[in-house]
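My questions will all concern the structure given below.
Of the protein chains in this complex, all but one are displayed in their positions.
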Amino acid sequence: MVGSFFRSFNRNKVMLLMVLPGAIWFLFFSYLPLVGTIAAFKQYRFSRHGFWYSLVHSKNVGWANFKFLFSTDAAWSITRNTLLYNIAFIVLGLVFSVALAILLSELANKKLAKLYQTGMFLPYFLSWVIVGYFAFSFLSMDRGLLNHTLEYFGMDRMQWYNDPKVWPYILVLVYLWKSIGYSSVVYLASILGIDRSLYEAAMIDGASKMQQVRNITLPMLKPIIIIMTLLAVGKIFYADFGLFYQVPRDSGTLYSVTNVIDTYVYRGLKTTGEIGMSTAAGLYQSVVGFVLVMVSNYVVRKVDKDSALF
Amino acid sequence: MSKMTKKTGLTAAAAVTALSLALSACGGNEAKSDGASSEKPVELIWYTIGTPQKDVDTVMAEVSKYTQEKINATIKMKMIDWGDYTQKMQVLVASGEPMDIMFTSAGGFDYVQNARKGAFLELDELLDKYGQGIKDTIDPGFLSGSKVDGHNYGIPANKELPQLEVWRFNQNLVDKYKLETTGVRTLDSLAPLLKTIKAQDPSITPFAMDKNYVPYVPYDYLVTNMPMAVKLDGTDLKVVDILETDEMKQALNTMHKYYQAGYVAPEAATTGSTQDLMTSGKWLLDRAQTQPLAETSWSASNGYPITSTPASDAVITNTSVQGSIMAISANSEHPEKAMEFLNLLNTDPVLRNMVDSGIEGTHYEKIDDKHMKNLDASQNYNMPSYSLGNNMLLYLNENDPDDKWEQFKKFNAEGKPSPILGFNFDSTKVSTEMTAIQNVKEQFWASLMTGTVDPATYLPKAIEQFKAAGLDKVIAEAQTQLDAWVAANKTK
Partner (left out) sequence: MPNVMKKKRNFHQASPGWNIVFNLIAGIFAFLCVFPFVFVVIISFTEEKTLATDGYRVIPKAWSLDAYQYIFKTGDTLLRSYGVTILVTVIGTVVSLLLISLYAYAVSRRSFAYRRFFSLFAIFTMLFSGGMIPTYIVVTQLLGLKDSIWALILPLALNAFYIMILRTFYITGIPDAIIESGKIDGAGEFRIFSTIVLPLSLPGLATIGLFSTLGYWNDWFNALLYIDDPNKVPLQAMLMRIESSMQFIQQNSANGSISLEVLQSMPQDTARMAMVVLATVPIIFAYPFFQRYFVQGLTVGGVKE
């Protein structure tokens, strides 16, 4: 037993050496801090002996810190919002960034393509606060571009920040606008990695552009698409705080469609600031994500072993 | 194969545990032995709020010379920017970062909350021993009002004590349209003014407000802007849901009337600040908290005359008392020295002015024995006065009247204490309900208070949702605590 371990260790020595720096990093920056998760089950109180001492000596409260995530109807609606938005983001984000990547790879003028791509990166640099300003300059009731346009066509002004119906669309649009320029790069790089001889052969066989995309590009992109989706599934209970807080300007009348787990936790803990409760919320998000990733990875593994995460 | 992975997993887990043990050993630094070093000065680490200034270290070196002479301590000041303060202090305090003195208030690194969580040292004994100067100088209302569960955890800055709401007027417009502001006090009494200005100049926003606006009602809130409140003149000290009081119902109806008449900006409920209106001068009136000489500074900072008339009585509340407090950290290694320093800072004009304005001749110069003038270098040491201790020791600015601080003292003396001054609600037992209530509050508050939505339909909805979130339970818990507090404190 011990012998076989050493033999296997020896065989994998070089590879182990390669993962070593990374593994040490993970140990320090990810695994060690995990001990702090105990706080989720504690009513954390400071003491003069530092964090770990305080943590161990704070009162145990069992699952009480998790209760606020499930206690009211509102708590359930935020879970629903978080899930639905993230599913929309994953699906639409995938479709649009893959489409954009294919489109960019097909452009004849490479200089122009580079220019477009550089431009598409810009939204990534604007913080949500500033994106919020812009959304406001479109949606403002009396100064906004959209209402000016509506008036121009003889229609009534809209109170955008009081109308929950339109916000799911606005939020999805803003999300896509900000993210697909960035996420399409991965797909673009993969497309460029595809063996060109495959396309040449297809051309000789007389395959049309659409056929080439369907039969060569997409199948070749499949592994990266699966990986990106699996990784996104793990984050499905996390919401982008800035998108849901800054862009709707924290407007109360929109909460039915804009309140998500992260904003709910933020608002709820503003007055009490319990470390235990925020840790509990994070743990809840992690565990759900973990279970989902395990399940979907299991499914992927059954179908296509090579594309699985692990 | 799979056995192997399991084993590696176990070893990794063991390694994590071992390392975390090592960590906790690191975390709990034992206090250094302090004996036999009576001549060696003690360094006090002082965390305070505000945009970090270039010359902090230079000024603190000068301050340290002075304090070393007086109390054998030197000062190391660390400034944390406004928006980062609460979050960063939470991390610093939780992780046991060495510190002695820190700024806390109702609005930044919450005083009551963190006192209860054990962030601050209880000061009762230290105050008796080293803080006699503070007790003699500071308005006693501050020390009694800032007690948490019967103990002092910090030294409030001596400044304006009561909270007085006023209506502010853009005097240019008042003059231009010959408006009469003398009879104004209640919310309803504004109607004729608002109506006139709306008719005369539609480009003006008659009633300027942002999303934090709440109509004034004579109640004191147990937690700022949460619906649990106690009536100010009440003798029965009953905790009620503010939304169910007649005063609030009536105020909300008036607000909605104003909103529909176009007196309020259409997006007031989501507007973070009225700074644009202030800069452009396109507003008639708004509500604000005042203090002596406030009109002068408002006018000066906006560049046109602003006047005000009272909208409420001057009331001393927990929030007004806890506007700026300096606390000693629970992990301070030199609590006595820290207290000595706080005592000196709040009683010694030389030290207090040095901390506030920097080095004489470099950052400021004296004009006469009461007044001073900022020099160019003061932009490298531009400190917020309110957060640094006793304001009434400060030299006056060039244009301040001689009796500035006398005016403050008079103002403070006129304030009436709220019946629940000194009572701080402990929400630990109902923290689950508090998170839900906070979310309901955020959902309905701004749109109701600014009049954006019709209270006839939204108020019942809000009340119902608050109940569903557990407000009744919270009110019951608060009532129990309040009764106990009354029994302990109000046995006259």
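Should a chain be cited, it is by its letter among A and B, assigned in written order, with residues numbered from 1 in that chain.
Note that in this section a contact is a pair of C-beta atoms (placed from the backbone, for glycine too) under 8 Å apart; a residue touches a chain by one contact, two chains touch by 3 or more.
Treat the numbers as computed from the prediction; the structure is a model and nothing was measured.
Peer 1: If the hidden chain were put back, which of A:Val129, A:Val166, A:Leu218 or A:Val295 would touch it?
Peer 2: Reading the full complex, the residue touching the unseen chain is A:Val129.
Peer 1: Of A:Leu84, A:Leu103, A:Val166 or A:Val295, which residue touches the hidden chain?
Peer 2: If we include the chain that is not displayed, A:Leu103 is the one touching it.
Peer 1: Using the document's contact rule, name the residues of subunit A that touch the chain not shown here.
Peer 2: Touch with the absent chain occurs at residues 8, 11-12, 14-16, 18-19, 21-23, 25-26, 28-37, 39, 50-52, 100, 103-104, 106-109, 112-127, 129-131, 133-134, 137, 140, 143, 177, 181-182, 185-186, 188-190, 192-193, 195-197, 199-200, 203, 209, 220, 223-224, 227-228, 231, 234-235, 275, 278-279, 282-283, 286, 289-290, 293, 306, 309-310.
Peer 1: I need the residue numbers on subunit B that touch the omitted chain, in ascending order.
Peer 2: Contacting residues on subunit B, toward the hidden partner: 1, 4-5, 8-9, 12, 23, 26-27, 50-52, 54, 78, 81-85, 87-88, 90-91, 94-97, 106-108, 159-160, 210, 212, 272-273, 275-277, 279-280, 282, 288-291, 294, 297, 301, 323-324, 382, 384-386.
Basically, only the chains that are shown with their structure count from here on.
Peer 1: Averaged over CA atoms, how far is the centre of subunit A from the centre of subunit B? Could you give it in whole Å?
Peer 2: 37
Peer 1: What residues on subunit A touch subunit B, complex-wise?
Peer 2: 5, 8, 27, 31-32, 34-35, 43-54, 56, 64, 67-68, 71-75, 140-142, 159, 161-162, 249-253, 255, 259, 264-265, 267-275, 277
Peer 1: Under the stated contact criterion, what part of subunit B meets subunit A in this complex?
Peer 2: The touching residues are 4, 7, 12, 15-16, 19-20, 23-24, 27-29, 90, 93-96, 110, 113-114, 117-119, 211, 223, 226, 265-267, 269-270, 272, 330-331, 427-428, 431-436, 438-440, 442-447, 452-453, 465, 468-470.
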